[in-house]
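Structure first, commentary second.
All protein chains but one are shown in place.
All chains are identified by letter, namely A, B and C, in their written order; residue positions are counted from 1 within each chain.
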Amino acid sequence: MPYLDSHEPVLSLTTGPVPAYPAVLRAMGSPISYDADPVFQHRYANVVETARVALRSRSPPVILQGEPVLALEAAAASLIAADDVVLNLVSGVYGKGFASWARRHAGEVIELEVPFNEAIPAEAVAAELRRRPDVTVVSVCHHDTPSGTLNPVASIGTVVASHGGYFLVDAVSSFGGLDVHPDACAADVFVTGGNKCLGCPPGLSLVGVSDRAWAKMERNPAAPRASALSLLDWKEAWRPGRQFPSTPLIAEINGLAAALDLYLAEGPEQVWARHALTAAACRAGITAMGLELWPARAEISAPTATVVRVPPNLDEAVLRAVARQRYGMVFSGGRGATAGLVTRIGHMGPSAQPIFATLAVTALGGALRALGHPVALGAGVEASLAVIDEASRSP
Amino acid sequence: MPYLDSHEPVLSLTTGPVPAYPAVLRAMGSPISYDADPVFQHRYANVVETARVALRSRSPPVILQGEPVLALEAAAASLIAADDVVLNLVSGVYGKGFASWARRHAGEVIELEVPFNEAIPAEAVAAELRRRPDVTVVSVCHHDTPSGTLNPVASIGTVVASHGGYFLVDAVSSFGGLDVHPDACAADVFVTGGNKCLGCPPGLSLVGVSDRAWAKMERNPAAPRASALSLLDWKEAWRPGRQFPSTPLIAEINGLAAALDLYLAEGPEQVWARHALTAAACRAGITAMGLELWPARAEISAPTATVVRVPPNLDEAVLRAVARQRYGMVFSGGRGATAGLVTRIGHMGPSAQPIFATLAVTALGGALRALGHPVALGAGVEASLAVIDEASRSP
Amino acid sequence: MPYLDSHEPVLSLTTGPVPAYPAVLRAMGSPISYDADPVFQHRYANVVETARVALRSRSPPVILQGEPVLALEAAAASLIAADDVVLNLVSGVYGKGFASWARRHAGEVIELEVPFNEAIPAEAVAAELRRRPDVTVVSVCHHDTPSGTLNPVASIGTVVASHGGYFLVDAVSSFGGLDVHPDACAADVFVTGGNKCLGCPPGLSLVGVSDRAWAKMERNPAAPRASALSLLDWKEAWRPGRQFPSTPLIAEINGLAAALDLYLAEGPEQVWARHALTAAACRAGITAMGLELWPARAEISAPTATVVRVPPNLDEAVLRAVARQRYGMVFSGGRGATAGLVTRIGHMGPSAQPIFATLAVTALGGALRALGHPVALGAGVEASLAVIDEASRSP
Partner (left out) sequence: MPYLDSHEPVLSLTTGPVPAYPAVLRAMGSPISYDADPVFQHRYANVVETARVALRSRSPPVILQGEPVLALEAAAASLIAADDVVLNLVSGVYGKGFASWARRHAGEVIELEVPFNEAIPAEAVAAELRRRPDVTVVSVCHHDTPSGTLNPVASIGTVVASHGGYFLVDAVSSFGGLDVHPDACAADVFVTGGNKCLGCPPGLSLVGVSDRAWAKMERNPAAPRASALSLLDWKEAWRPGRQFPSTPLIAEINGLAAALDLYLAEGPEQVWARHALTAAACRAGITAMGLELWPARAEISAPTATVVRVPPNLDEAVLRAVARQRYGMVFSGGRGATAGLVTRIGHMGPSAQPIFATLAVTALGGALRALGHPVALGAGVEASLAVIDEASRSP
């Protein structure tokens, strides 16, 4: 009785799009304002200011009117000029992918790459910068989602700053789920969005830009202007009384406002703890069940996604199809180099609930068994619960 | 880290209010119509007709503007007259409670009672009616929710019909979750509502009334009129062009319309199968974990709630508080005679998802352990999953 | 091209149901909580407290789970006992109608009636109470909506208090639109609801009850208990940790919470000013167009509805049908004694916008002309605008 084939799944624990917070969805149903109306302009400026507070940044971020892939492309096009040498740090598929945008604009792009289940040590970046003192821009993906691994952006940022380079950080699927902020990692361009740990639908990007990065963009004759890819267009255009370069996505702005309010009301530290506990409960269950995690070690595992190595000789897509068909549970597959090798369980915003980790372990275990792969399902569930139980005893 | 104390729970698996279907909540946000507007009047009549189809009834039900407790009170007040002898069938707290309404209006109320974990055999009703041929009305609660047990209303209905009595059925928490309909059980008054298996918020009741019951009410001088408790007021008043006796609850009507559409679109038989599988998966997990069910046997267990006997020496309220605090999972306690003795897991409408049964077993097991009561948690989870897996192999 | 016949109208300016505030509709789409969940219980208690603040009352009101017609019936049944002599004040259809509920419970009901376009002077009440010192309860409808007239409840309340009687006030369609509150008019029972000037859908009632009225109800053996009509059931039952007598209408509670927040955030005095200006603009336009108002004079005209006398030889229902068909504008007709004689334009909550008054004048004028009745439409529009313009020049 595969009763779910033509129905919405019961629970979506993917690495995105994530299920939005109900309050965000309700806010998106607010009446649509005229973008030049003073009440809307005031609201927009408030959203920017709330985002600035959430980003713990001195300067207001820019909201771009598209999901973060647009913002990453825009960041590369705006910041990177023909005379730049870019050091692109690669620990996964998304880090690797950024090079293709960088190459469109840079004089040269060099790469420092580690295996895709590893993280890039700050020391290695320092060494590379000593080797290539002409590097002007360093780019990194903080949470390379197809791997579920975190790069140490704070220490890398220190290295880049002392080198004098510009530091471009993709924090799309990490900001809001753990302690990462533009100023704290000395980022010159810090790209994130509402549609991961903040619990919005895809639609908007947040881009933190340092003063020196703004200056560099303004000097860059090839930086997009009068374009959907322009950061410069939006730099001050959101201030009340000015004219937006293009129509803002009103409903998404209303949703982002609600998401930022939720984030600050719950308390960032509380939100991060919720993500961390969910991930810990998930990893414990997965390993107790006899499965392996993709990241080389726990310290570099992201709290926003648990990436599970699929046992050999199993079709990963079939595995997920079985979990959906039997249990209504949806996970993500790998991407690029990790496609077919891993199944990914997201813990982002509304899906970062510890008990969902236990349920994910249950459903993944059940699906593996259904495909003839024995797992210690009961042990997995117990180990996952034990992590939650232990946390509940802490002060 | 009891992070959930001041937050909404993660998942509510109670016996009601149940989490409404998202489409129902969206429909409730439709613009509020003037109740005398022709478009609204047409829509109201459509809802009545759709409800008639869902109830598989020849005649249109009445929608009362309050949740089903109001409708049960109204049904007693409307149907039962001073010259009636009521046989009230009692297999649980709600059945027992109906007598208090019946006694306000009846000449005499007698009761046939079984233990609250049992069901009432049709034969016993037949015997009682032979003993008391002066009985004019028989009342029964189909699913006595505080016990999680079902009475055999179809066979009791046959008995009552052959006796010539009026049959009043409380199907509040069963209709929509299994195969029960007014005509099929020969009910004269059949009370249900949107807020259980149809997945609406509490707000409206559906009352099926047979032609002879209408006639009896019209003969009853004490039947409420010009009252919120009046069935007669609403008999024909909903037809387009007439005036509603009081303002209908517009938003709730919009929600009910959406809920009935969902029910018919998924297909009643599919919906019942979903409830049945969820309950089977829940019962299997609970018993495999070493716990006992409240109903005396599976055949009388409702597919819309699993009622678990709490082990001795455990405080049931604390048990649920722990499940909520640690896992964000909410269950119902007992009520009246079953309060303190049982924990109830609801499977109604949106919560009737098989994998939720497995999660309920997990969370209840975890909470029991936290209170020092050992359970075979892993075995429970495995048994629950096994039921789902078995179903997925059926054609 | 009667393009609107099968469509929702463009704008509904009726005396209720009113179009709900968008924020109220969004709140109603919040996830449905289990009513015994501590977070919901806390929220419910907050709504009661916010309602108390809005009512400017010392003691918390009771929320009844039905629209105000249920609450009025419940108030009569709870307060009025067999040894009571009720003086029912009648200045319109609703005041008249209350007598039918009072007679069910009172020893005797006497009436003081004025023409239905007039208000009841406090002096007349005083005189009647001198004539019948045995009167124990005085009941009045503050805004008799089918007439659009206000009774002076504050001064009548003083008279009743000095007489020592209980004072029951129906403020359903006035509270929230002007300065009327239970303590300020010495009401013992004050019935209102969310679905008029607060801008909720119909669903809930607010009932303010004085300490002495609670004591009277408790002494009344016939006061409803274990009933949807019971005020006593709900007196303290809403306090966290107790059990609700019946399931609260969760979605409606969420909507009411939002409506009360809106009311207090805009500022009651601002809200009343908005209603008053809308009504003034409407009356000015109607009279300048050559039509007559139903109320005998402006001082007794409610700011929440403008009631227009329909010129002789016109079919009032056809008049409204034309306004809807041509312009998509919906108004209310009369009710009972005023049916056929008047068309009513509501100014309640979201519909209390001055410019809507001008639009109502326009549409009503257009419809009258379409039926062959000449009106000074342009003069009406200008007079209506002039009132708004004048107000905008005030400090």
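Observations on the structure shown:
Just so we're on the same page, a residue touches a chain if its C-beta (ideal position, glycine included) is under 8 Å from a C-beta of that chain, and two chains touch if they have at least 3 such contacts.
Remember, predicted model here, so these are calculated numbers, not experimental data.
Listed residues A:Met28, A:Val47 or A:Leu277: the one in touch with the omitted chain is A:Met28. If you put the missing chain back, the residues of chain C touching it would be 1-3, 7, 10-11, 29, 266, 270, 273-274, 277, 325-329, 353-356, 358-359, 362-363, 366, 369-370, 377-379, 381-382, 385, 388-389, 391-392, 394.
Touching residues on chain A toward the chain that is not drawn are 6-9, 12, 14, 16-20, 25-26, 28-39, 65-67, 69-70, 73-74, 100-101, 195, 201-203, 226-229, 246-252, 255, 324, 330, 332-333. Where chain B meets the omitted chain, the residues involved are 22-23, 26-27, 29-31.
By definition in this document, only the chains that are shown with their structure count from here on.
Mean C-alpha position of chain B lies 35 Å from that of chain C. Between chain A and chain B the centroid-to-centroid distance comes to 44 Å (mean Cα coordinates, whole Å).
Shown for chain A are the residues in touch with two or more other chains, namely 29.
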